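For this view, one protein chain was removed and the others were kept in their places.
Letters are used for the chains, namely A and B, taken in the order the chains are written, and counting of residues starts over at 1 for each.
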Amino acid sequence: MQRRMTLWAWLGIAVALVWTLLPIYWFLKMSLLTPDEIARFPPPLIPLDPTPAAYFNIFGFDYQVTPELVRRASGQAGQIINGLINSLIVSIVVTAITMLVVVPLSYVFARLDFRFKQALLITILLSVALPPVSTLIPFYALYVQLGLAGTLFGLIIVTLTITIPFVTWMLIGYLRNLPPVERLARVDGYTRFETLVFIVIPLARSGIAVAAVIAFLFAWNEYTYALVLVNGTPANTLATALSGFLFQHPEPSHLAAALVLSILPPVLVAYFLQRHVAEMNLVDPIR
Amino acid sequence: MAGQVTGAGRTSELSNLQFALLMALPVLLFLVLVVAYPLGYALWMSFQQIVFFGGYRTNFVGLANYATMLGDDKFWWSIWVTIRFTVESVVLAMAIGLALALLLNRPMRWPGLVRTIVMLPWCVSLYGTGIMFSYLATGQTGFATAIAFFFGADRPVSFVNRQWVIEVLAIGNAWNMAPLVAFFLLANLKTIPTRLYDLAAIDRMSPLETFWNVTLPPLRFTLFVFTCITTVLSMKLFDFIFVLSGGGPGTASAVMTYQIYKISFRDLNLGYGAAQSFVLLFLIVGSTMTLYALWGRREAER
Partner (left out) sequence: MAGIRLEQLKKSFGTFTAVQGLDLDITDGEFLVLLGPSGCGKTTTLNCIAGLETPSAGRILFDDRDVTGDPPHSRNIAMVFQSALLYPHMTARANIEASLRRSDLTPEERRRRIDDAVAMLEIGDLLDKLPSAMSGGQRQRVATAKAIVRQPTAFLLDEPLSALDAALRMTLRAEIVNLQKRLGSTTVFVTHDQVEAMTMGDRIAVMNGGRLEQIGTPSEIYERPQSLFVAGFVGSPPMNLIQGEVADGMFVAGELKVPLAAAPGPVTLGVRPQHLHVRAEGALPCTIFALERLGRETVLIVEDAARNRLRLLVDPEFQGRVGDPLQIAPDPARCLLFDGAKGLIHAPRN
């Protein structure tokens, strides 16, 4: 490997950054534009007179741009704040339950041999392939009967069906690469359960942390189920609040600001993820 | 198998199977319930005609819903759109993901910052990506228009049209998925010993030969896995398309998921929607199995 950065490497990084940042920049720019600038055609490449007004507006505050000009709070502010809180609740609860369930599950599949292992594993992995559009109606029908439609609890249950299979599959690969500490633990008299809690989990903490973060991302970004199950109810999430925005032809800067807001928690998450990149080496979970 | 005991007494420890069941059974039950129930329900619906107007009732119509599909042009069109969108998405996501991984694996200044930025799109939700790309690619607000005017053009440049909407969708989808691919490929790249690159340098391999003989072999399994995953994710993708193009213009981007959504929720033809969703499920499972038969089996045997 070359130690020195060549021109090509610089160019490659530049292209990668532009590719990644352009869509985000375009929205960040939009969130900072004044209404006149947004209405202007052609759209400006950079905001000439950037203002954070939209960010105040979507939280329900007026913003004094000039003594004469006040940008009014968004009518959607209640939904945005409500959605933000709901999204946080759903994502945190889903992440917690997912990890509670997935760590023992993937540990068992990664480190033990037992009958029916392959069949069970394939069942779990197959559920990754289910398209949400096919299960929407059955879920909706069930939820209406059980009174779960429009509740956070109902949304949490459905979201778990997305996070559990994927995170299980991911952690199996990671756990399989741990050294064979179980034998040591058996000689020291740890029970199976103690081995998992006191040895394996502390040992695998960085991999488990990455898995938790990925579960959080899935939950935070879930939209299809939320659209049908909680849209327009008090249990709406940030995703549905945002799309509510979209279809009501809102102030574009408000939409952009809300979207930028929805990216912020995952950005912190991305910073965390990249530090643990070396941990995530996949193996074939079936073998 | 481990855990068998014959004759001479048994251990007081749990056997592997017992412990595995104890740990896994509750989750498996949950998953089976929340997966098997909707599947069974959808299967039942696909054999019914479900009527809402004039009181809810269902009639058993056998395979009629499936038969209707054969003569439904929109259905065949949606399959073609789905395939086009999926193939473009997967090729783009894998190529860009691999390129990003190779780039990130080089020694560079501020690696943490660059990696964080490159990982960003993965953290943006699909509906968010949809909103972004719709603004980015439409004429009125688009980036292309801004650039074109900067260079003196006088008409908006839009890509959300019948000709290019699928490509816009595929690019947006790839933008979102590529970091996921890159992340796992990078983890893989980190396991390649530097010695191998030294060896390749001693053998005077060209950069292309080095890539082919040193870098690629350990990535092949992950590449296969993610080809499968991106295929599955693309085929079942709904929210992104719903937000970006709403299946339009016209039916230009009406993929199967959109078609099913429209039939079920707009036309309220639940039986027909369920029948189509089974076709989609079979296409998804079928395409991953095809990938496995053509490619994965070879990789797994390595």
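Note that in this section contacts are C-beta pairs under 8 Å (C-beta built on N, C-alpha and C of every residue); 3 or more make two chains touch, one makes a residue touch a chain.
All figures in this text were calculated on a predicted structure; none of them were measured in a lab.
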Selected residue (touches chain absent from view) among A:40, A:72 or A:186: A:186
Residue of A:73, A:142, A:156 or A:199 in touch with the missing chain, whole complex considered: A:199
Interface with the undisplayed chain - residues on chain A: 179-181, 183-184, 186-190, 199, 202-203, 205
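By definition in this document, only the chains that are shown with their structure count from here on.
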Partner chain B, residues of chain A touching it in the complex: 1-3, 5, 9, 12-13, 16-17, 19-24, 26-27, 30, 41-45, 101-102, 104-105, 107-109, 112-115, 117, 120, 123-124, 126-139, 141-142, 157-158, 160-161, 164-165, 186, 191-192, 196, 217, 220-224, 227-228, 239, 242-243, 246, 252, 255, 259, 262-263, 266-267, 269-271, 273-275, 277-284, 286-287
In the complex, chain B residues that touch chain A: 1-3, 13-17, 19-20, 23-24, 26-28, 30-32, 34-35, 37-39, 41-42, 45, 96, 99-100, 103, 106-109, 112, 114-129, 131-133, 135-136, 140-143, 145-150, 156, 172, 175, 179, 183-184, 186-188, 190-191, 194, 197, 221-222, 225, 229, 232, 235-236, 238-239, 242-243, 257, 260-261, 264-265, 270, 273-274, 277-278, 280-281, 284-285, 288, 300
